[in-house]
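All protein chains but one are shown at their positions in the complex.
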Amino acid sequence: MKITEQVVEKHGLKPDEYANIKKLLNRDPNLLELGIFSAMWNEHCSYKSSRKHLKNLHTKGKQVIQGPGENAGVIDIGDNDAIIFKIESHNHPSYIEPYQGAATGVGGILRDVFTMGARPIALLNSIHFGSPEHKKTKSLLNGVVSGIGGYGNCIGIPTVAGETKFNSTYNENILVNAMAVGHAKKDKIFYSKAKGINKSVVYVGSKTGRDGIHGASMASAEFDENSEEKKPTVQVGDPFTEKLLMEACLELMKDNSIISIQDMGAAGLTSSSVEMASKGELGIELNLDKVPCREDNMTPYEMMLSESQERMLIILEDGKEKSAREIFKKWDLDFVVIGKTTKSNNLVLKYNNVTQGEIPINALASKAPVYNRKWTKKKINKEKIDFKSLKRIKLEDALIKILSSANHSNKKWITNQYDQMVMCDTAQKSGSDASIIRIHNKEKAIAVSVDSSANYCKSHPLTGGKQIVCENWRNLISVGAEPLAITNCLNFGNPENPSVMGEFAECVIGITESSKFLNYPVVSGNVSFYNGTNKKNISPTPVIGGVGLISKFNKTINHLIKNEGNIIILIGKTFGHLEQSAFYEEIYSISEGQPPEVNLVNEKNNGNSVLEIIKKDLVYSVHDVSNGGLIVALAEMCIGSNYGLKITKPRKLTNLFSYFFGEDQSRYILEIDKKNLDKVEKILKNNNVFYENIGVTQKDYFEIQSELKIDIKKLYKINNQWYNNY
Amino acid sequence: MKSSVIVFPGSNCDRDIAVALEKMQFKNQMVWHKETKLPKSDLIVVPGGFSYGDYLRSGAIAGKSLIINEVIKAANEGCLILGICNGFQILTETGLLKGVLLRNKNLRFINKDVNLKVSCNNSKFTNKYKKDQILKINIAHNEGNFFTNKDHLKELNDEDLIAFKYCNENGEVDTESNPNGSIENIAGIFNSKKNILGMMPHPERMIDELISNKDGINLFSSLQN
Partner (left out) sequence: MKFSVTVTLKKDVLDPQGKVVKNTLQNLGMSNLKTIRQGKYFEIELDETDLSHAKKKVDDMCKKLLANLIIEDYKVNKIE
């Protein structure tokens, strides 16, 4: 096929990029080579628009064994134990075919984790849909949840936490971010860097079909009226085969057969072989006629770009082929030597001994374009909403409206479709601030949570980025874990648009600021651009997945009120910031104004104090205050527990609504036994933490003195009906 | 007591049941489905999971594996056989237990802790429980809706072969407490000789108070009794 301008465009390459390719090759590429460049140079694989900004992320720390740059991030949790984790997006395929898009998203992220030697022990997800009224939302919600459950349950890894949000910004472009966490031995971690010349390059797993050809290019293209035509590129996941693949790989990893290993994800055989070779500064030669194919007459082009799932590429030590082959035979998986490492520094593709394409590795990897795209700062909108001008509403009615809304309703309808208990180490299931997984056969446990705040990020990206790291950090503290590190999935619109690029740049700056201050480094992540349709971009949505450690795990801490007659302490100062609150959004549909300020000093101080209180066993339950403000957090502590609360009205009579619905940061609610009050106050005073004694726990009622009194059974009902009614 | 846990491609709960068995002092061995001989066992467990991905029908393909012939032989010789969740599905596909597990009534996968009533405590599996004792045990399945014909149902009732029924926290066996549409809220049954128990709930998930509760323990101590 002749390479015309149209062909180049169809491959997602700009004219100047094509010119650059010709320069690097010193000639015109053939179609196969063009396809390979298009896969490696698109946004999803090359990070060309984001690399410049990501370089500034805070990625170091004593607890970091491996930061960004590998298949997943690795942290040290002591005793030769390591946790390997990452989050990734699968937004565009999930919009087109929600079940398979979500399922293959789970499959892909699992491979990223077990390819490094970790047995996956938990799955999390952050899913965002358009407004519930939008015609596609219901079927997308059903499809995505079924897909996540269908894959995770079948492979036998518990899906333990997540978040689900609805916002019209995602009407034409949903977000599906999947996170996997695995456990490995520190001295048995596998990397993707190829080493040694003339080593066997082995293909294992499912056969190659025509799935997803140009999926990586699709991820970098916006949706338009022709999106429906992009359908054939959706891959079908096979969780059963992935389970076999996972067991086979983990079995092979028990000895020293593997030099390096990488899963075949976006751009399949192309990206895995190029990345392994690039990291090892070697060349790689592949004999494509050896690639196991599912369909007849597959061309080299199709083989290199196929995104068939459940496949890995392994570089094997000499003399280990026989024993490795036996393991894969036991698990009924293909195992084929398809090539070797060379010292040429080129990617050489042969078919029946005839060279089909030859490209210098660094042209595809290190010399891939890096753009310094123009970006504009977001001006802070200091406009304050005049509360008095708004239509009056009763406190109780506002609370009920929020608790019964799509975004605040109990998510049991979703989480009951996920097996949370398989592997028997889930100590705290979804529903609390963070979930807890015990490390198998050990006394320690990890806490995990995934969070985002798109509205804050839209109104002020810098503050939004700063805030969401803090919120995630707070969630881990609330269950008694020491936050260790994060993975981030940065979902943004079109980076060629300066204000979107600015949102990205500023969110990253904000994330970095909090991450540095809190010693909470980023160890892995993913960038998803071009989330938007017909020139409308989504709100910037950085998603933060955090992991913390509970070194001596002997009981769980959650947010549910445990008994009557206990004291409720509010840690952190309440200023009553209502702009960008759930209250303004749900009750008045107001989206103007700036997000609440983030004070990192208070954030760190308050959190460390709460952790100290938890570790000293001085508290019954803990809940952090976030979206919805104080009153929603207090109500959540009662819903699902057998007890209620009685809260005193604030002494300094500020606007009642500001006090109860304001979303000031760095705040926690503690349920303390009267007998521990002195000890707790001593710790807080010693650390200069602002706190207030705001009430007591009681039976039956959620009460705010002289303002409202609701039966907790009624609160439960209000909060548990949205999904069933939908 | 000696136990064997059969492992099929796709079995997920094999490690979980092995941990529970070892905790309860069984001498346990894992047996790969391609084996043609079973080690001498007092108890054989067919674990939960998604053997063969649940493709075609849950348990259908595992039911045709080589090792199953040995399990059938052992069952006929009186060996104790325990099938949990997918294991229960496999036992029905082999005919060792009558009946069939259909798709959950609401067509969704369901994972939650449910109340179970011990309907029959006169067996090697349930003698440490009190009759009508209420347990809280975790279920996690897509096809847990037990169905059988009128004759078998009569046999189950007449011969006291229903091991567990879904119930509410007061022990009432009603529609609301039935998570998947099973006929008569049946959660587990015995064969006529009572040496085989098939149950959808996961007792191996209820042996550790730090994770859940201890309601599953007595099933294993009954076997040791």
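We call the chains A and B, going by the order they appear; numbering starts again at 1 in every chain.
We take it that a residue touches a chain if its C-beta (ideal position, glycine included) is under 8 Å from a C-beta of that chain, and two chains touch if they have at least 3 such contacts.
Treat the numbers as computed from the prediction; the structure is a model and nothing was measured.
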item: Sole contact to the chain not displayed, among A:209, A:268, A:283 or A:607; value: A:209
item: Among A:72, A:106 or A:234, the residue in touch with the chain that has been omitted; value: A:234
item: From B:26, B:52 or B:220, residue that would touch the chain that is not displayed; value: B:52
item: Missing-partner contacts on chain A, residue numbers; value: 96-97, 100, 206, 209-211, 231-232, 234-236, 238, 240-241, 294-295, 308-309, 332
item: Missing-chain contacts mapped onto chain B; value: 52-53, 55-56, 61, 64
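The working rule: only the chains that are shown with their structure count from here on.
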item: Between chain A and chain B, centroid-to-centroid distance (C-alpha), Å; value: 36
item: In the complex, chain B residues that touch chain A; value: 9-10, 12-13, 15-16, 19-20, 32, 34, 49-50, 52-55, 108-112, 138, 140, 142, 202, 204-205, 208, 210-212
item: Touching residues (chain side chain A, partner chain B) in the complex; value: 146, 149-150, 153-156, 238-241, 243-244, 330-332, 415-427, 438, 553-555
